[in-house]
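My questions will all concern the structure given below.
Missing here: one protein chain of the complex. Every other protein chain is in place.
Chain IDs A, B and C follow the sequence of writing; residue 1 opens each chain.
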Amino acid sequence: MNPAIKSAAEYAQRCGMKPYVVEWGLRGLIEGWIHEVTPDRLSGILHRGGTVLGSSRSKRFFDISFREKAYENLQQRGITKLVVIGGDGSFSALNQFYSDFGVPFAGIPATIDNDIAGTDYCLGVDTALNMIRQSVDSIRDTASSFSRAFVIETMGRHCGYLAMTSALATGAEVCLVPEIPYDLDSIAERMRDAKAHGRNYLLGIVAEGVGMGDSLTRWMGDALGMDARLTVLGHVQRGGSPTVYDRIMAFKFAVAAIDALQAGEKNQVITFADGTFGSDSINNIADTKHRVDPDLIKLCEGLSR
Amino acid sequence: MNPAIKSAAEYAQRCGMKPYVVEWGLRGLIEGWIHEVTPDRLSGILHRGGTVLGSSRSKRFFDISFREKAYENLQQRGITKLVVIGGDGSFSALNQFYSDFGVPFAGIPATIDNDIAGTDYCLGVDTALNMIRQSVDSIRDTASSFSRAFVIETMGRHCGYLAMTSALATGAEVCLVPEIPYDLDSIAERMRDAKAHGRNYLLGIVAEGVGMGDSLTRWMGDALGMDARLTVLGHVQRGGSPTVYDRIMAFKFAVAAIDALQAGEKNQVITFADGTFGSDSINNIADTKHRVDPDLIKLCEGLSR
Amino acid sequence: MNPAIKSAAEYAQRCGMKPYVVEWGLRGLIEGWIHEVTPDRLSGILHRGGTVLGSSRSKRFFDISFREKAYENLQQRGITKLVVIGGDGSFSALNQFYSDFGVPFAGIPATIDNDIAGTDYCLGVDTALNMIRQSVDSIRDTASSFSRAFVIETMGRHCGYLAMTSALATGAEVCLVPEIPYDLDSIAERMRDAKAHGRNYLLGIVAEGVGMGDSLTRWMGDALGMDARLTVLGHVQRGGSPTVYDRIMAFKFAVAAIDALQAGEKNQVITFADGTFGSDSINNIADTKHRVDPDLIKLCEGLSR
Partner (left out) sequence: MNPAIKSAAEYAQRCGMKPYVVEWGLRGLIEGWIHEVTPDRLSGILHRGGTVLGSSRSKRFFDISFREKAYENLQQRGITKLVVIGGDGSFSALNQFYSDFGVPFAGIPATIDNDIAGTDYCLGVDTALNMIRQSVDSIRDTASSFSRAFVIETMGRHCGYLAMTSALATGAEVCLVPEIPYDLDSIAERMRDAKAHGRNYLLGIVAEGVGMGDSLTRWMGDALGMDARLTVLGHVQRGGSPTVYDRIMAFKFAVAAIDALQAGEKNQVITFADGTFGSDSINNIADTKHRVDPDLIKLCEGLSR
């Protein structure tokens, strides 16, 4: 997120705006933790993981009286437009705020789950994928050295994007995700065949949304007679210095967001689809179910049976 | 390159072909260093940098008698199609081979310079960019701790893609590339202004094609009165475990190459442009000058003056 | 382990011996998976995680008839001395083998748990610690960005070495290990005090031997009113390219092992204690409880209460 914050502030400045940052998200809007951007405030943050501004959920923002407080904080400082970096929840909150007070905003999708409708990419995904890759590559060292089966559970809530991409990128033999029906019997046959042809270890990647981490591990141990272990990657997937792809995408998302606001858009989310930046209304995005790239699903079907 | 080798072999197998690998490139074609792909030959290579097959230049391949030898080696094994991973030189050699003996090939562009016409992406670029990022992020630690100016020279031959993308991704203050005319006086003014506003260190990124590494460093020392150092990244930029983006792109390029051969294409290079895979004739590619994305150039113009 | 394998083979060669490698450990001894070392067999392995030779447990080795088979395999090849890299189990097996057939061996301690008596260091520990560090540094990004408490469970079986060293190296606020009695009430008071002084996130590191991962996480959520999460690092801690310290120590352990065998030692484990290499009998090591450095314990006591 830090590259997006920095890019948005710098580009806004170049467009003749006077940028501020809000610390701790919605809570900071209410509390007035809002600071004008000075040269040193955003210096040296491009390579840091997480967000230097902090993030928080705020139940109080559902309450109109607190939103009024937030609005006053903006008015006092002459702030007339907002850029929000986050997910569905943040976008809905800002949309409500727009309905209340007419403060336009542009949303930049940022969640490693990559599950926001209308956009092929959410900030943070490439960094998360490379953290997963490093973990799986290390686990592979152990798996091949000890002839073991390893099941690795990735994040992604109800979306299998992280798991599928990681499985392809690390050459996993098995991949279970919510988007693809799986067939354990057929997997077992395929694995026995691989063992018969000299394969001495196995890697399986499971999206947390499938809820099969434990049982796939036990099943691999039982059905294949291998020493099988489960690793739940958890928050190791988040954080870490942003990759180049994420930094450049942050830059482009930020420019698109400022441009959208300058072009008079009111409550849109910036999207990146089929290689092009665009924007979509928050209502469309909230009403549409996110669909993973069908090509990716097709590539992974062979790993689910 | 390893992910591309592995993906091409596996996908070819799934398509009912019988894949072979050629070691040491053109030299291996001549010498007959050609092996049928067995399960263990390409096992555990996805995460390794470089290429397990080896690469080499072969002057002998310009000689028809050695190309005949190569052709015999293929005939003996019943090999009727080729996938070649590399750059212009490899593609031209294979094109000559196709003219001689009618052996169709599909080329997969792979060079960290990202300077092959017709394609927005060449395999290896994302990995190289992330190696550069890590180096520049480290150098930034030193620059900011010691109030120094650092000039970092990236690879890229006559192409500024690596330098421009790195400069944006690492927040460098100055970027000199062959594609953009630079103005040192105006840069000096901008830097003095930044210093006056509290900036205590500077990073400049220079593409090797500009040939300005040494002189920009001296100039920074003289014009700005700072302790200035040059780091030529050199081969630290190559190698390293492929990133997820490179592995997935390798997978897609390999699938596109096999598909092109199966569709009857004869001497095409696989391209990725505007988010879509396609192919282009080797002649078109050789005759066209590679153009860097104009948007990227526009973003970097501010860093050259 | 790979640097130890390579160093032992190369040093043995320089001493005029003819080194062999045994694949898949004890099982390979029985099956005769024993190969003379040629220049390319151990080339390019120094930087790879895990072990290229493979490792396995073998129940059959408890059976004298299989040990006889192993002995025959050695005799056939003229192998008269063994170097074994591993832990207590491997050392005991080789000791039994020595009692049976008089084949001398030298043991090199290698386990990330760092829990072998008589030695301050076991190969792999520094690499594991740096893998943990990277994971915890990433988690810290998330913790500080979201004002959360994180509990991270490290490996180490009944030994708290990994957890204590990681806690000091990452600046964790809480550390629970088997070697130190903990006091949750006093920790709660200390944490409340830290929060009152502006601390917005917390990291706790727990050795798996304490079995407190789940309950400490719940407790942090309840007692401190923070959003608290548990991450069990698991096998992410193993594997990964060996650090310089591990490679150099592997080198020195290997030299010490070969030297010990040349000096006529029969069934000793190489130790590194107080900065010096030595050796100790396998019986001493098996009979002694491993003690963690009392200074380290003293430094961590403040994190357990």
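Definition applied: a residue touches a chain if its C-beta (ideal position, glycine included) is under 8 Å from a C-beta of that chain, and two chains touch if they have at least 3 such contacts.
Keep in mind the model is a prediction, meaning the values are calculated, not measured.
Novice: Touched by the hidden chain, which of the shown chains?
Specialist: Counted over the whole complex, the chain not pictured touches B, C.
Novice: Quick one: which of B:Ser43, B:Ser144, B:Gln262 or B:Ser281 touches the chain that's been left out?
Specialist: Residue touching the absent chain, from the options given: B:Ser144.
Novice: Considering the complete complex, identify which of C:Asn73, C:Thr111 or C:Thr165 is in touch with the unshown chain.
Specialist: Only one listed residue reaches the unshown chain, and that is C:Thr165.
Novice: Of C:Arg199, C:His290 or C:Arg305, which one is in contact with the hidden chain?
Specialist: Hidden-chain contact among the options goes to C:Arg199.
Novice: If you put the missing chain back, which residues of subunit B would it touch?
Specialist: 1, 24, 48-52, 54-56, 131, 135, 137-142, 144-147, 150, 200, 229-236, 238-240
Novice: What does the interface between subunit C and the hidden chain look like in terms of residue numbers?
Specialist: Touch with the absent chain occurs at residues 3, 6, 39-40, 43-44, 46-47, 126, 129-130, 132-133, 137, 140, 144, 165-166, 168-171, 194, 197-199, 241, 243-245, 247-248, 251, 274-276, 299.
Keep in mind that, in the parts below, only the chains that are shown with their structure count from here on.
Novice: Report the chain ID whose CA centroid sits closest to the centroid of the full protein CA set.
Specialist: Ranked by how close its C-alpha centre lies to the overall one, first comes A.
Novice: Centre to centre, using CA atoms, which chain is the farthest one from subunit C?
Specialist: Most distant chain from subunit C: B.
Novice: Round to the nearest whole Å and give the separation of the Cα centres of subunit A and subunit B.
Specialist: 28
Novice: If you average the CA atoms of subunit A and of subunit C, how many Å lie between those two points?
Specialist: A distance of 35 Å separates the two centres.
Novice: Taking each chain's centre as the mean of its CA atoms, how far is subunit B from subunit C in angstrom?
Specialist: Taking the average C-alpha coordinate of subunit B and of subunit C, the gap between them is 39 Å.
Novice: What are the residues of subunit B that contact at least two other chains?
Specialist: Residues of subunit B never touch two or more of the other chains.
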